[in-house]
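The complex appears here minus one protein chain, its other protein chains still in place.
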Amino acid sequence: MATLEGRSRLRSILNKAALVLPTAALSIILLYLVLWNLYYSFTNWSLFHSIPEFVGLLSYAQAMSTVFFRSSFVHSLELSGGLILVGNLMGMLLAGLLYFVRSSKLRTVYLSIFIAPLAISMAVNGVIWLWLYNLQIGIDWLLVRLSLPALPWLSSTSTAFPSMFIVAVWAYSGLAVLFYLASFMGVDKSLIEAAKMDGVGTFKTFFRVLLPNSYQGVIVATALLFLFSFKIFSLPFVLSGGPTNVSLQTTVVYMYYLYTTEFFAQSTAIATLVTAIAAAVVIPFALLGLRRWVRRE
Amino acid sequence: MVVTVKLSKVTKTFKKGKRNVEVLRGVDLVVERGACMGVLGPSGTGKTTLMRIIAGLEVPSSGEVYFDDKLVSTSNRIIVPPENRNIGMVFQSWALYPNMKAYDNIAFAVKNKGEETRKKIEEIAELLDILHVLDRYPRELSGGQQQRVALARALAKDPSILVLDEPFSNLDARIRDSARALVKKVQKEFGVTALVVSHDPADIFSVADVAGVLLDGNFAQVGSPLELYDSPVSARVARLVGEINELDGVVEGGKLRVLRGVVERRDCQDGNVKVGIRPEDLRVSETEVQGMISLGKVRAKVSSYTGSSFRLVVSPLEEEKVELYVNSDRPMPINSEAVLLAKPEKIKVFKNN
Partner (left out) sequence: MSEFGPTVKAFLHQLILAIFVVIWLIPIYAMVINGLKSEFDVTSTPVFIPPLHPSLTAFAAVWSQLDVPLLNSVIVVIPVSLVATFIGAMAAYYFYLLSVSKRRSLNFMSNTIFSLIALATFMPYQAVIIPLTRIEANWGLLNTYGGAIFAFILFYIPTAALLMSMFMAVLPRDIIDAARIDGSGDLRTFFRIVVPLTIPGIISTLIFNVIEMWNNFFIPLVLFNVAKQTLIPVAVESFTGGYGTLYNESFAAAFLASIIPLLIFIFLGRYFIRGLVTLGTGGKGAV
């Protein structure tokens, strides 16, 4: 009798293990890679020191004291912060406009159009916008035709970053639109109908009914925008033609640049920094926001 | 293979925020092999928890659960998990697998899928009148058919015990009676130990041999349905099992006085008591009726028709505030007066609680 129970319990454990084993194994590998990064970030591995030696935080200091790091870190902050702000606003605005569209089919079509940039590789998006930013035949051509001043876009250091920012907004706002719209549609219909019967106009309905009830949408949209903006690599890379254009460089690009110039230890230092920041954001978000949004209990 | 289920001092405590809620308190229970037991109680009082503990889906905080002589659950430990207890369960929501046809739903739990199994399933299906819908999907079936498929699924695996969780509450009122009769018939024919959990006394009466009323985490009374109906131990039990009028009464010297009536009750102690009389044990009449005592004159307040009999709300002339429900075979004009009669042996006396 004891073995029968023991056997069935073993079978139950094996069953569960089979479910999670592949994912667990891969997560362990990922963790190993992160720890590998951490290890090498404390060495001086580079083109000049092909046999790495332990140097404590020297690589961190070297990587983070350059002007490149400062500017790339600031760019990352600007990109993320700006994208969160503008992305959320665009998301709310467009989702609000979409919410009041009568035809559900039309709404889906419009929503798809706003999300479509995400279905295209960011590198390809970069290629497209490179030409749109071309001074002769791109947007400037249209601006001149409309008697508006032409802008230098990517060719000037002061406008290069904002130009990239515009592309990012175009590409990533769709995310916010999707989640805000989902939030709006989750608001109890009877609230909207009550507002309508009370003669409340659409603007007021939007600000007083839809938005306040969608704070989950704000949390999810903000977190997602941050995390996606943090990872942005192909856009600055393609718009600059490489990792070396300082005005477009973000932290991740800087990390790659160090890698290509064979300052491996410094690259891993930046990589560890990036991972730590991501973890600091994701873990509370996952525990609080995402789980609650999903569980709905 | 059917078993006898025994619960010994089973307690279950849930954490709700900071507080601990004791849902079951030291419950003892025996369901004999082949018997059908009903558990009656208001919603949220632990009937479902009790059922899930027997099924192995919940673990008792303390106490033991036995199937025959085998210990299957003990304090905070499930020794035999539900998949090994061979339980046949009919969920309140049927819980049919939507992606499988009725036949496959029924056959899902059966290990050997040979010719014998097919025959057995078809027999059960015929008994339950679902033979002709075996190759349909659950969404294509009516509520009654879905319930019978759920029942067939529970029976097809030769269960150790059949557990039914509010099995009729999702059915149309019209087919509930035939569904109840079917469950009773099937339970007797298969001789399977059964447990029916419900808040509706009609379910218990039609199906169970033995019934228990679960109140405040324990069984207030266990007995045959008739015992519970005729001799409830308390007003709460009486209310749960059926409709009852509650009045104040006094016992003096072996006699019970209620309203204007006097009844011999030698076994009752003197003092103030609560008296309960069911509507069907009351009558209004102009004249005397043999076997019934008079409780005084009453005036009719409401007279309505329930499709098979009349339902009156009457008040004693001296006490306008007291209202009594009476089932009658004829209507009574509003504000008219008549004599209220009661069957003396059906008058229930409870301690003042």
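In this document, chain identifiers A and B correspond to the written order of the chains, with residue numbering beginning at 1 in each.
Basically, a contact is a pair of C-beta atoms (placed from the backbone, for glycine too) under 8 Å apart; a residue touches a chain by one contact, two chains touch by 3 or more.
On a predicted model such as this, the values are computed, not experimentally measured, just so you know.
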**Study point:** Candidate in contact with the missing chain, chosen from A:N44, A:Q62, A:S163 or A:S183
**Key:** A:S183
Point to revise | Chain not shown: contacting residue from A:L30, A:L85, A:L148 or A:A194 | key: A:L30
Study note, to complete from the structure: In the whole complex, of A:A63, A:M122 or A:A176, the residue touching the missing chain would be A:M122
Revision key, fill the gap. The listed residue (A:F42, A:Y60, A:Y172 or A:F264) that touches the chain absent from the view is A:F264
Exercise for review: Would you write out the residues of chain B that touch the absent chain, in ascending order?
Suggested key: 55, 57-59, 81-89, 91, 93, 95-100, 108-109, 111, 153, 157
Review point. Which chain A residues would touch the chain omitted from the figure, given the whole complex?
Key: 11-12, 15-16, 18-20, 22-24, 26-27, 29-30, 32-34, 36-37, 40, 94, 97-98, 100-101, 104, 107-108, 110-132, 134, 136-138, 141-142, 170, 178-179, 181-183, 185-186, 201-203, 217, 227, 230-231, 233-234, 237-238, 241, 252, 255-256, 259, 264, 267-268, 271-272, 274-275, 278-279, 281-283, 285-287, 290-291, 293-296
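Methods note: only the chains that are shown with their structure count from here on.
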Review point. What whole-number Å value describes the gap between the mean CA coordinates of chain A and chain B?
Key: 58
Check your understanding: Along chain A, where are the residues that touch chain B in the complex?
Key -> 5, 8-9, 12
**Study point:** Complex contacts: residues of chain B adjacent to chain A
**Key:** 79-81, 83-84
